[in-house]
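One protein chain omitted, others in place.
Entry: chain A
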């Protein structure tokens, strides 16, 4: 299992933003700044669980402003190696989150509850899906071991995993491998 990294849960409906009804970009911006703050309060490598389960309605404008833009900033490395996971059941409301992530060619990891099996919201390129699945199955895996598992050479494997790390879907760290070598290892974020 991966070493314990910090995690924090942020309940959107619990804040002073709009309770069960999340509408407009303006509200989305307010929620996003609160989420950014919570994210930056985490040590590097930490995961912020964004819990939207108490929300009844999230319009597209809100979803894009609060989560779409946040995911795009995670993907551009703005928050360092800090990760985002959506806590939400598979229900209609996800459509707007999904639509925003699809527009942005991004994806997020989603769980029904903290600790539950992860799923994907949004778009992960087809050729990366197996790689993502293998990393989540392993929990934590070195580049060499992952390459062997997927039948890829080390460089191709590294490229794919790096792309997943950039999308914010996995955690990547450098491991010192005996003797004297260093290589990447990948971990699931939820």
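In this text, a contact is a pair of C-beta atoms (placed from the backbone, for glycine too) under 8 Å apart; a residue touches a chain by one contact, two chains touch by 3 or more; residues count from 1.
Throughout what follows, contacts and distances are computed from a predicted model.
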Query: Just by its UniProt name, which of "Histidine kinase/HSP90-like ATPase domain-containing protein", "SDR family oxidoreductase", "ABC transporter permease" or "Heme exporter protein D" is the chain not shown in this complex?
result: "Histidine kinase/HSP90-like ATPase domain-containing protein"
Message: Among A:24, A:133 or A:153, exactly one should touch the missing chain; which is it?
response: A:24
Message: Touching the hidden chain in the complete assembly: which of A:40, A:57, A:114 or A:148 does that?
response: A:57
Task: Write the list of chain A residues that the hidden chain touches.
output: 18-19, 21, 23-27, 56-57, 59-61, 64, 68-69, 72, 92-93, 95-96, 99-100, 103-104
